[in-house]
Structures are given as C-alpha cells and as structure tokens.
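The block that comes next holds chain A.
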Amino acid sequence: MTDTSGLKLTAVAISLAGRELIALDTRVACGEVLTVMGPSGSGKSTLLAYIGGFLDPVFSARGSVQVDGQDMTTLAAEERHAGILFQDPLLFPHLDVADNIALAIPETNGSRRDRRRMALLALSAAGLDGYGDRDPHTLSGGEKARVALQRVLMSKPRLLLLDEPFSKLDAGLRAQMRTLVFSTARAAGLPVVLVTHDEADAVAAGGAIHRVGDDL
Partner candidate 1 sequence: MRTLPSLAAAASLFGLAFVSAAVAADPDPEDWPKVLEAARGQTVYFNAWGGAENINSYIDWAGEQVKERFGVTVVHVKLDDTANAVAKVVAEKAAGKIEGGSVDLIWINGENFASMKRQELLLSPGWATALPNWSYVDYETKPTILTDFTIPTEGLESPWGGAKLVFFHDTARTPAASMPKSSADLLAWAKDNPGRFSYPQPPDFIGSSFLKQVLSEVMIDKAKLSGPVNDATFAEDVAPLFAHLDALHPLLWRGGKAYPQNYPAMKQKLADGELDIIFAFNPSEASAAIAAGELPDTVRSFTYTAGTLGNTHFVAIPFNAKAKAGALVLADFLISPEAQARKQDPKVWGDPTVLSLGKLGETDRALFAGLELGVATLKPDELGPALDEPHPDWMERIEGEWLKRYGAAN
Partner candidate 2 sequence: MAQALRRSKLSAHRGLVHGGGLSLARLAPPLTLVVLVGPLLFGLAGTLLPAFGYLPALGGTTFTTRHFETLASTPGIVRSVLTSILAGVVATFLSLAVIAGFIAGHLDSPIFARMRQLISPLLAVPHAAAAFGLAFLIAPSGFLMRLVSPWLTGLDRPPDLLIVNDPMALTMVAGLVVKEIPFLFLVALAALPQLRHGDMMRLGRSLGYGRVASFAYLVWQPLYRQIRLAVFAVVAYATSVVDVALILGPHLPPTLPVRLIEWMNDPEIAMRYLASAGAILQLGATLAALLIWLLIERVASLVTGFLRGRGRRLRRDGAVRGFALAFMALSALVVFGGIAVLALWSFAGLWQFPDALPRDFTARTWTSVLQRISGPLITTFWVGLISTAIAVVLTILCLEREYETGRGRGQRSLALIYLPLIVPQISFIFGLQILAISFGIDAGGASLVLAHLVFVLPYVFLSLSDPWRSHDPRYDQIAAGLGLSRWRALLRVRLPILLRAILTAAAVGFAVSVGQYLPTVLIGAGRLETVTTEAVALAAGGNRRVIGVYAFLQTLLPFLAFAIATGLPGLLFRNRRGLRV
C-alpha cells in the first residue's frame, strides 16, 4: 500500500528563459519540514509560488504537486489551501486584529459574528487576549508574527509554505517563533516547505534539506 498523505512533488522543475532554477522530486510527510536552501536570487522562492499556485507567468514550470493524493497543479490558488508566511507578517492594514483572523476562517463556519468569536478565541489561545480590536500597525514585531501564524492556521490549510519567515525577527524572538511555528505545524499534522538561507532555520526544522543554486 502506498502512503499518499502529505505533500508529494513529482518531477517539479522551474525555469526562467530556458535556464533551470530548481528541480525537485520528493515527498514531505504530514508534520515534517522540507527545507529549501540557497542564496538570494537562486529562485528558491519560485518553488513556493509554484506550489501555492501564484507563479509569475514569466517562469515556466512543470511537474505535479499532490497533497494527500489530490493533484493541486490545475487548481486555482485559493482552492489549494496552501497557507503561507512571509518574512513580513503582512497583516491587512485596513482590518483590526480579530478581523484579520476572521477573514481567514472559511465561510462555511457560521455567521460573521461566529467567525469573529472564533478569531477572538484563537487570539486568546496565542496569548494575545484583548488584542482583537487593536490596529495591527500598533503591534510589536513578535505580536504581528503570532497573529499572522494564527491567521494561517485558522484558514484550515492543507500545507504550510514558509518564505524566510524568521529573517526579520531579532535573535531572541527568532528562536521563539521557530519553535512555535514548527511545533504548531507538527501538532496540526501539516506538511511544511521552508525556504531560507539561514542554516539555523534548517537545523531547527529538522527535516530533509534541498539545496539550490550551489552549482551555478
């Protein structure tokens, strides 16, 4: 019996103007982390874009992306449920903190008020009690990062894409967030793809490492 759970990348290759940037054929089990490492400009982020479904059309890509046995390659970005975290928390500036999270909760989950209540609960769980009505701009860097993480989780993602999510945090906070993100993903049983140029990230992630751009 073949195990189809987790993320499966089959013969994925991305190139720009005929030059291959990245080629990969691997599987990331639920709760595991695949770390993609490479210098900036190596095109490692395009892998996340390809998996997430928003690769810029200037790149050409082939290969299939499967999650839990379902082929994602032809799905639109919003149907892939690939939660993503960038190095900036990118909280929506026009919404308060609770609505940032409420917006992520699938529409099938009750009324507007229900979802807001769920968002407030999620904030409490993240130790951000009473932050619901705050303007995201007034939060500290660590608080923003935690809200961003809660936002992704509440959208019920099927996998997690991390694009150097810790690189802008200061050293103390960075270790703390690493632990939080990876343990949360493991607890939720999500396959994770992490793109980074920080060896410490890879060590903390503890999974397989794929290096790109070294031989160029």
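As a selection rule, all candidates are chains of the complex that A comes from, given by their letters.
Definition applied: a contact is a pair of C-beta atoms (placed from the backbone, for glycine too) under 8 Å apart; a residue touches a chain by one contact, two chains touch by 3 or more; residues count from 1.
Please read all numbers here as calculations on a predicted model, not as lab measurements.
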item: Pick from 1 or 2, the complex member that touches chain A; value: 2
item: Complex interface listing, chain A residues touching candidate 2; value: 49, 52-54, 56-58, 75-84, 86, 88, 90-96, 103-104, 106, 135-138, 151-152, 155-157, 161
